[in-house]
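The complex is shown incomplete by one protein chain, all other protein chains being positioned as in the whole.
Right, subunit A next:
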Amino acid sequence: MADEALFLLLHNEMVSGVYKSAEQGEVENGRCITKLENMGFRVGQGLIERFTKDTARFKDELDIMKFICKDFWTTVFKKQIDNLRTNHQGIYVLQDNKFRLLTQMSAGKQYLEHASKYLAFTCGLIRGGLSNLGIKSIVTAEVSSMPACKLNSHFLNV
């Protein structure tokens, strides 16, 4: 019930907070993305536990990714992933054409250099969710034109 606006504001505040404390020299710059990703990881782990309490076992990895693209994404971002592609060998590319955390930022190339900061948390979210479903992965993001983004998950136990 906590309004979506609250989460958006909290997320943006977390991003700017982490970077401000980096400016004050307490933390090196590269660590900021890691911090945000780690926070997303914890949240992803917790969320996936709660969401999958009552669902049936997943048949295979593709099933898991479909769950992430549909149910998980809908609960978190109020929409589904627009496109899922895979090479059937452990690499999945999720495409969201109107990523909720970027829609307020720009519609195109402006501020592109800052987009990765706003995607770190979400990469962690996916990685954490997958981790609690037994999959070790690396999740990265690519943004070429806001608010669309591509999230690449690379499964490691395959």
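Please note the rule applied: a contact is a pair of C-beta atoms (placed from the backbone, for glycine too) under 8 Å apart; a residue touches a chain by one contact, two chains touch by 3 or more; residues count from 1.
Here, contacts and distances are computed from a predicted model.
**Student:** One chain of this complex is missing from the view, so tell me which of "All trans-polyprenyl-diphosphate synthase PDSS1", "Trafficking protein particle complex subunit 3", "Ribosome biogenesis protein BOP1" or "Adenosylhomocysteinase" is its UniProt name.
**Tutor:** The chain we cannot see is recorded in UniProt as "Trafficking protein particle complex subunit 3".
**Student:** Out of A:Ile33, A:Val76, A:Cys123 or A:Cys149, which residue would touch the omitted chain in the full complex?
**Tutor:** Considering all chains, including the one not shown, the answer is A:Val76.
**Student:** Spell out the interface residues on subunit A facing the chain that's missing from view.
**Tutor:** So the residues of subunit A touching the missing chain come out as 1-3, 5-7, 9-11, 13-14, 16-17, 20-21, 26-27, 35, 38-40, 42-43, 46-47, 50, 75-76, 121.
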